[in-house]
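Every protein chain of the complex appears in place save one, which is left out.
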Amino acid sequence: MATSQWWSSESFWRKTAIWVTGGSMVILILLTMDTLPQISAGSKRVPAYSVINHRIEYQLDNTRHVQVPVIGKEEPLFGVKLTEEEAEALVSHGKMTVQAKNCMNCHTLLGNGAYYAPDLTKAWLDQYWGNSDIRETQMVEFIKDPSNKLHNSLNRRMPNLGVTDEEARAVVAFLKWMSAIDTNGFPYNFKSIEQEN
Amino acid sequence: MATTMGRLDSANLNGGQKLAVKYFLVAGILFGAQILFGLISGLQYLMPELLYGVLDFSVNRMVHINALVVWLLYGFLGSVYWMLEEESQHEVVGLKLGNLIFWVLTSAVTVVVLVYLLVQVGPGNQTSLWLINEGREYIEAPRWADIGIVVSVLVFFYNVATTFSKGRYTGIAGVLVLDLLALFGLYLAGMFYTPNISVDQYWWWWVIHLWVEATWEVMVACIMAYGLMKVLGVRRKIVETWLYIEVALMFGSGILGLGHHYFWIGTPEYWFTIGGLFSALEPVPLVAMVVHAVFDAGARHAKNSNHPTMAWLIAHAFGNFFGAGVWGFMHTLPQINLYTHGTQWSASHGHLAFFGAYATIIIAFFYLAAQRWRGGVWMSGELPGNGWKWKWALGLLNLGMIGMTVALLISGYEQSQIERAIEGSSWIGYFAAQAHPWFIQGMWWREAFGVMFALGFVLLVWDLLTIGKGETRAQQAIAAE
Partner (left out) sequence: MIEPALLANFFTIFFSSAMVILLGALYALLFAFSRIKGERRLMPLAYLSYAGLVVATLTLAQAANLLKQPFWFSIVLLMLLGYLLAPHGIWHLCVSTHADEAPRDSAIPNSKQDFIS
């Protein structure tokens, strides 16, 4: 039997635990400092809120082997072009509505949440909305009272959450903005709505 | 200490332990609530009209996961108060304040749940987030409650830190105090609003991941260290050295393991490398535990003073290994996570990991508490009825959980094939997968095993309330320290 060695002593492992924990935290903080500017609104991966003034497309990037959002020509949401501040206020109102209505406990957003209803990451681009001409109205009407709309063959329906017209339009703005985030190809193999001229 | 053998008598408990059993009682009630609301939301997959517009899935699911978080936290708080006086060899400092805070916290939890159930949602403004629901999975508690939690936790921290510093400051104490500090500091990272969902989820994961896969793990390691000294009589020096080893391994792999949540939320691609790499390291502490457990079991005859506790500690070792280790690594690499992220895979992993890593160890502690509360009664072999209640509860709860996990895995597997790979993650694809027979059957089996789990829970409660009743033998003596 070996006797107690320095590498098995209590004090050695106490120091190791402290250094490993501290070291990992420092690395995490450095990485966070690098990541946060890259995901702030207006960066390459997370676009400015005024992106809702443009068409969003979702295309395969051959070098990265995944689909990425592509910001297209001007195509303002609800036909009204907004300034950066107005766009941020609208998207923010939408995000707050998404939180206050507890959307995340049925849906997933960026893949996180509950699994009772479809993922919302690319909801703006979903084929369910028919075509891009009627999409905005369809979405607003659906969010205001989904209980009597067509959902699926399972009879699983979204309840009426008392969303006002103003809130519904803000939620659509939030969803359009979110669909323009570069999520490294998530959700995989997504088939986007037709957006012909 | 005067003992009243075989009766639940608070004279058998020290000050901290009297407070601890209050926490344990509420934890048990919330555990029951968690199961109830889990059963309802599981049933809604199969019968969507059930309680539609009254208690919608979102509400039930929110109560289900919030009850989980809160009962585990109550279990941790209780366990720490339980061991505090023995570990520090000093009376709990500020116990009155601790008692007061227990009532404040419990009232707050009650109000939050009532608002969840009765008010449910509010208009899209700050007031809703402050008063009703913050709408962020796991930390839905409205902002006023967040502040309440922080205050409660500071009082708890004061109790623990000052008691240890006035009494004996052991190795376990050192790890525990620092871990609590981290636990509470991290909660603050979830207490702000931003319209930017990428930034939102970036910090949200700091709370969720660094709680569940780092600070909670270390909290459990502290509780486990104490439990091993109590039940198996392992010596302090060994237990504490191994506590440091586990902390080094867990934090070393777990903190940067955070990266595996940063694959798809808008964060840069280097997180693939960090997340993949550290996820592959996360099983290392588990392997270390396997080797050490075998060594330990061989070095002593498996004699112990509390059989139910020992059985649940073993369930913990297996559950942690399979739930966190196998089920976690199975879908953690980005190449496969692209298909599985946000499907029932996550639910499968979540169920087994939370149960295996956390619920089991708190149940183990419940038995330790029941033993002492009845005056340190015998809980080794030859219990009345051969201990059928605790054995059946153990079997039903574990089988029920394994059944649910496997059923969810089958549904999730089908989902990743049909919804993700073939249909392309759209609305149509999602429902094509939800309507598939594999999925629906998986949901039925999940519900059936959920009922089994609920029966196990009923038996567990019955057993905890009756075990050791009228027992005259004192607990089996083992060596400690």
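Note that the chains are named A and B in the order they appear, and that numbering of residues resets to 1 at the start of each chain.
Here, contacts are C-beta pairs under 8 Å (C-beta built on N, C-alpha and C of every residue); 3 or more make two chains touch, one makes a residue touch a chain.
Owing to the predicted nature of the structure, the values given are computational and were not obtained by experimental measurement.
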item: Which displayed chains the hidden chain touches across the whole complex; value: A, B
item: Contact partner of the left-out chain, one of B:I314, B:A421 or B:V461; value: B:A421
item: Full-complex contact with the absent chain, from B:T106, B:T241, B:T267 or B:T309; value: B:T241
item: Contact residue for the chain not shown (choose from B:V284, B:I314 or B:A448); value: B:V284
item: Sole residue of B:E91, B:D146 or B:E269 that reaches the chain not shown, by the stated touch rule; value: B:E269
item: Absent-chain interface as seen on chain B, which is shown; value: 1, 3, 12, 86, 89, 230, 233, 235, 237-238, 241-242, 245, 269, 272-273, 277, 280, 283-284, 286-288, 290-292, 294-296, 298-300, 303, 305, 321, 325-326, 329-336, 338-340, 372, 375-376, 413, 416-417, 421-422, 474-475, 477-481
item: Interface residues of chain A (partner: the chain not displayed); value: 1-5, 7-8, 64-66, 184-185, 188
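What we mean here is this: only the chains that are shown with their structure count from here on.
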item: Cα-centroid distance, chain A relative to chain B, in whole angstrom; value: 28
item: Contacting residues of chain B [partner chain A, same complex]; value: 41, 44-45, 48-49, 52-53, 56-59, 61-62, 120-126, 128-129, 132-137, 140, 171, 174-175, 193, 195-202, 204, 237, 240-241, 244-245, 247-248, 251-252, 255-256, 258, 262-269, 271-272, 274, 334, 338-339, 341-344, 346-347, 420-421, 423-431, 434-435
item: Partner chain B, residues of chain A touching it in the complex; value: 8-10, 13-14, 16-17, 20-21, 24-25, 27-28, 31-32, 34-36, 38-41, 45-46, 49, 88, 91-106, 108-119, 122-123, 126-128, 147, 151-157, 159-164, 167, 170-171, 174, 178, 181-191
